[in-house]
Structure formats: structure tokens, C-alpha cells
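Other chains of the complex are left out, but the ones given are in their true place.
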Amino acid sequence: MPMESVSPSIGWGVLHLLYRVDRERAEQDPGAAKRIVDAVASLEADGHHALVFAVLGHKADLGVMAYGPDLARLHAFQQELLVGPLVPDSSFVSLTELSEYSASEDDEEARLRSEEGLTDPLEIEARLVVWRERIEHYRENRLHPQLPRRKVIGFYPMSKRRQGEDNWYRLPFAARKELMAGHARIGRTYAGRVLQLITGSTGLDDWEWGVTLLTDDPVVLKDIVNEMRFDDVSARYGEFGPFYTGLVLEPRDALERVGLR
Amino acid sequence: MPMESVSPSIGWGVLHLLYRVDRERAEQDPGAAKRIVDAVASLEADGHHALVFAVLGHKADLGVMAYGPDLARLHAFQQELLVGPLVPDSSFVSLTELSEYSASEDDEEARLRSEEGLTDPLEIEARLVVWRERIEHYRENRLHPQLPRRKVIGFYPMSKRRQGEDNWYRLPFAARKELMAGHARIGRTYAGRVLQLITGSTGLDDWEWGVTLLTDDPVVLKDIVNEMRFDDVSARYGEFGPFYTGLVLEPRDALERVGLR
């Protein structure tokens, strides 16, 4: 059956998939690990990506974050993994997206004038050329990410609160933009120590966003989430779903670590 | 056993049915896909309808939205699907219904006078004739829908909030009608890009309404729900249940995609 592609008009599809390993089936199915490794390779050959991790604790045994341009291809991959000892547990469906609160070119020009005191139009234009390039690169990375390999992955879904006085969706846009800018500033102090990808799931899954963090130092997962929690975006307006922590490995190694050889 | 029909006095019955596939039973039951396809065909031959979709993520494997005039017939269909490898997971029971907040003929006449400045009774009557026809068509579509085939389905149940100051059920009718009119205006800006069917489940299932969205572009599911969330109807008064996202396919194709051949 040839597959009709289902491609979002903006961004890529993202599936965070969590599995338990059925130990008895695993023992009777010595080819399972190879099949899964092949499915990952085939997905990547089709222009999609997958990150495989062994989960710490008992929330799941194995995690796979699969993403790319075609939801039908991602669904086919999801189904391939179910043949054998992997038992589906939980999952999260989202799309990559740009933040609606990111700074515009006007914002940047205003900042250059007020914060850096620039007045020469040519100098400002020169700086905006650089800014445009950087932003273009940033946007490309958010919409079509190429995630680097780090030792540890953290993942959690979240929503903005709509509760009594603490209702994010009743704030004016300007107030939300300012709050998000402060939140982003905290995030930037962690640049280099952690990579963060936020994907959108409003209307697609039970939470509104998924947050994927990649780092080599598990302490950083704790520090960044803790520090941000004191910021009003989280303190007043954040609702958090389950947190998953995993060890990112080569697919074959991750499978071996969870009993699939 | 001849079945006594159970037909709502207004509207149709609607079942959103979610299933897991038992892979082991599927392998031992090569006729399962054909039986399910036949059950769908037989349901449609009896004047009912079914939409079959493969679910993204692990909330379920397969979804079926079945609807039509007779709840007893829909129940018989529901039971037919359980014979074999489909394991029931969750479901949602509702009835098609008209909104109690839709514009009346008096509303339309007032609008023609105030917004469009009409005064000639004959001209107004001519416009109302057109309006009546359009509304009649719209109502028929809500009560006895013929859903078009789109690539993607979104489904979620919702209720109106009854919490402290944010209690929908304590608002006067006029306030609710005005709020719903604004909400509907947002919906109409998505006309052509997404089809929306709202069905009523107060007293029938745990949530008060079910929202079914059909589109070819998954981004639209995210955009419409996100945009509406800033409207007070959702921001202050909306409570949302689980969100399901699926790929709508021909029954046989959907079954094949989830491992039933």
C-alpha cells in the first residue's frame, strides 16, 4: 500500500513514544533488536529522525523521540516498533513551531536604539543583517531540528494555567510577550549546557507544549527547571505533566540496556 | 433476534470508539480485517455512517466514529467490532444537536437592519428567505451530518467550567449567547480549512460536548484550538478532556496500518 503523506504546512511532526519491554516475548524473539534498529535506520533514510533512550526509573523502559516532515511516515514507524516485545505505554504528539512571542525585527531595532544607543541607520541595518541571519538559523532549527547527541534527555509536557486570577489566556499579548522574554532570558543563561526544544501540542494532545531537554549533566535538568519555576511564567502560569529522564544511546545500545539483544 | 430501534427524537446517535490491537490475536485471526470492513459496510447499508482512523501516538491504535439514527444499530456495530483482535479502550457517547445559542430569525432581521442598514420590508424578506435556506442546510448538517473525507481527524470532549467566579451555568442566557457568537466568529475564519462537528453528551457521558475536527493540515488543529483558547468561552469557561489525533483512511487501509490484514 503506497502511503499518502500527511505533512503539516508549517514545521514537522514529533512523536515522543514510551515503551515497556515484555521480557518473555523478548526472550522468544531474538531478532527484535535488529528489527527496531533497522526501522530507525529506514526512518532516517526517509528524511526523518529518531532519538532512542533508556528510561531511568519505572515509568517506562525505552523511549523514542521520532520527528520529521510526514506524519504518515512517523505513524508507520510507530507501528513497526509495536511488532514484537515493545509494549506501548504513553506517548506525546506535537508539531515543531515558532514561538508567537519571539522578538520581531522592529523589537530588535528598538533594542539596538535604546539599549545599545545606536542611531546611524547604516550601522543599524548592518546589525539587522546579522540579526536576520541568526534568527533565520534559529527558526530553521526550531522548525526542522537536528538534535545533537547528549548523554541525558529530559522530557515533560506542560500547559498554561487558566485558574481564577492566574489565567494566562486572559492576559494581553504584550504582557505575555514580556513574561516570555524574561523566561527566555533565564533559558539563555544555560546556553551550551543544555539544548531545549519546545514543540506545540494544543489541539493534538492533552497538554499544550512538550519540552525536550538534552544535556550531558543531569544536574542541569534540575537546575534549569527549578530556576524557571520562580519566574512568573512557571510560578503563576505553568502546569506540568509527567517528567521523563533517560539516557540517550545509540539505538542498538539503548535496546541492549533494556534487555533486547 | 430482531432489534428494537432506539432513536433519539432529535438528531442522531454518535459513538467515538477507540481500540488497541491485540497483536497476538491478530496473527491468529487472519479474517479479522475483512470482518471489520464488512461490519462497516453493513452499518452504512443500514443508513448509518462510520469514519475509521489510525491513531497517532499510544493513546490507542484504531479509532472509529460511528453515527446515525438508531442507537441500537450503533450498539450492535460496536459489539461486532469486539469479536477478534480489537480490544476496547476508551469511548465517547453523544447525540448530534443544534446549538441553543444559534442566531434566530429575529436576530438575523435585527442584524440586517442595524449592520446592513436595510429598511425595505420586501428586501429584508428576500434576504431572510436566503437566510432560512442557509440555516436549514446548516441545521440539517449538524443533526444528520455527512462528514467529508479529510486526511486528519482531531477529537476531544469538553465541558463548561463551574468554578468560583468562572461558572458558565450561572451566566444569564444573553451573556452566554454573546460569548458563543464571538467564539463562532473565530471558528468561521477557519471555514474551508477545517470542518467542525459539535455533539452533545450532557447526561450521556462524562463530558458535556464532543468536538470532532476534520482537516488536511494538522497545523490547523493546533491553530484553531489555540486561537479559541484566548477567547473567554475557552479561557474562562472551557474544561478539556483528552485529545486524540488520527489519520483518516479507508477502513481497509486504516486496519492494515495498525496490523490487521
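Letters A and B name the chains as they come in the text, with residue numbers starting at 1 for each one.
The rule we apply is simple: contacts are C-beta pairs under 8 Å (C-beta built on N, C-alpha and C of every residue); 3 or more make two chains touch, one makes a residue touch a chain.
Source: prediction; values computed, not measured.
Taken as a whole, the complex in this structure file is built from 5 copies of one protein sequence, with 2 shown in place.
In this text, only the chains that are shown with their structure count from here on.
Note on chain placement: the centre of subunit A and the centre of subunit B lie 30 Å apart, centres being C-alpha means.
Within the complex formed with subunit B, the subunit A residues making contact are 1, 4, 6, 8-11, 13, 15, 17-18, 71-72, 74-76, 78-79, 82-83, 88-93, 95, 97, 162, 164, 167, 169-170, 200-206, 208. Residues 23, 54, 56-59, 61, 151-152, 154, 156, 163-166, 213, 217-226, 229-230, 232, 234-236, 238, 240, 242-243, 245, 247, 253, 256-259 of subunit B are the ones touching subunit A in the complex.
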